[in-house]
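All protein chains of the complex are present and in place, except for one that has been dropped.
Presenting chain A:
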């Protein structure tokens, strides 16, 4: 019974994505290739001082990304430090330095890790003009970088990749803003709140008092999911009934998380002039998604472990209206994209179920991954795949008519090494430095034993991959975690972007080599299988030992 309900809800989701794939993917392709600027966009470019028709080299494009993100971090930091004097702050004081740094980095890097509990920390103004603005533009940055990489493949013998400011503007204002507006209204219809009422004190039925929160939630909820941000207006995120009131809003929120990442392969296929290439990437993403979802759902329905078996099911940390299957689908989606929103507490998942959420992030968030970042991550893996295939048959590898030479392979290799180094180093340092270890074990870890180790591993996995979800029992608002996770988020976001844009530049500079009988076709099931294989093998070999120390050991007890 439970299994069939899970299958039916997945079928509905798959149908929704199938219906969205072509129109949204083609719309985005058109958005980023059109030569026309809207009138308001011309106004914007004049105000900010950008010549929209000037093309940028990969270096200039990158300098735009970095400058924009640095200014973003400084502004969000400043806004939090000034909270005490801002209007609509609900009486909350200024955010302390360490937490302000962590939060500013977190929202600019599209991570939305929250070391704080928003219910008791963030007033409306900080959430609106600090955090929610970054929810839009950090997603816009991810989208822009992916488009730049696509242009690397689609262009020939050129030194330029487009204009960052134009791509940022079109992604943010033509794609994200209108979709967010519609989504916000739909969410309100389901019961998500949108007001500025502060707290309403009511006398409950039994004569007690309850402080019911208000807030501009729907507008933030829509972009939180659509932009794969994931930072909740409330502490418990999409488990909160005011963020996610019903089973159908839950499925709607899942569709929002997946809409753009799963449509981007279409944008890619359309822009490189071969839609089959888009379908191949989609197939690889979809295959991993389905297998991972099936595993997580199975683990949660079985409900192994002492606690779940004593209670009669894995319902700790899950809402009655969602139940096990919808919680598993939400958790899978959130960690396979880079969203990090939760409708149930991952810390309370079964050991192996919780491991799957970690494993999903460790895959590099490419099935389908975060907005833009999922596609560029998958294309980097595709480059590694054609390289491995080329070694097997002894041919110079090529992908989409571009030669994959030493420079491309170096950049792709550095890309896939970055996040594992951050995850493993961060986790190791948390236990290797004696003073830090004492603090981590004494203050931060919530659950004893192996599960406590998993909380730390989860935190660094989430931060370095820019996911933002947590084994939320951990107390991360400490100097060590605010700093170390902040650094992991920054490096985990921008070092890969440097490699991707360098790669895009080097691909765009090439001509196009003609397809011959010896060319490996990259649109057939054979290639999809190779691609999935490379993803799994690279990740499994990298992370298996550390998983064996935490969730795997706990699950096999």
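Just so we're on the same page, a residue touches a chain if its C-beta (ideal position, glycine included) is under 8 Å from a C-beta of that chain, and two chains touch if they have at least 3 such contacts; residues count from 1.
Heads up, the rule we're going with is that contacts and distances are computed from a predicted model.
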Leaving aside the chains on screen, match the unshown one to its UniProt name from "Acyl carrier protein", "TonB-dependent receptor", "Peroxiredoxin family protein" or "Potassium-transporting ATPase KdpC subunit".
"Potassium-transporting ATPase KdpC subunit"
Full-complex touch with the removed chain, picking from A:71, A:84 or A:438, is A:71
Pick out which of A:86, A:188 or A:536 touches the chain that's been left out of the picture.
A:188
Among A:406, A:434 or A:448, which one touches the chain that has been omitted from the display?
A:448
Per the whole complex, from A:17, A:128, A:161 or A:336 the residue touching the absent chain is A:128
May I ask you to list the residues on chain A that touch the chain which is not drawn?
5, 8-9, 12, 44, 46-51, 54, 56, 60, 63-64, 66-68, 70-72, 75, 117, 119-120, 128-130, 132-133, 136-137, 163, 165, 168, 172-173, 177, 180-181, 184-185, 188-197, 199-200, 202-206, 208, 210-214, 216, 218-220, 222, 234-236, 239-242, 245-248, 250-251, 304-308, 310-323, 326-327, 342-345, 347-351, 354, 446-451, 454, 471-473, 554, 557
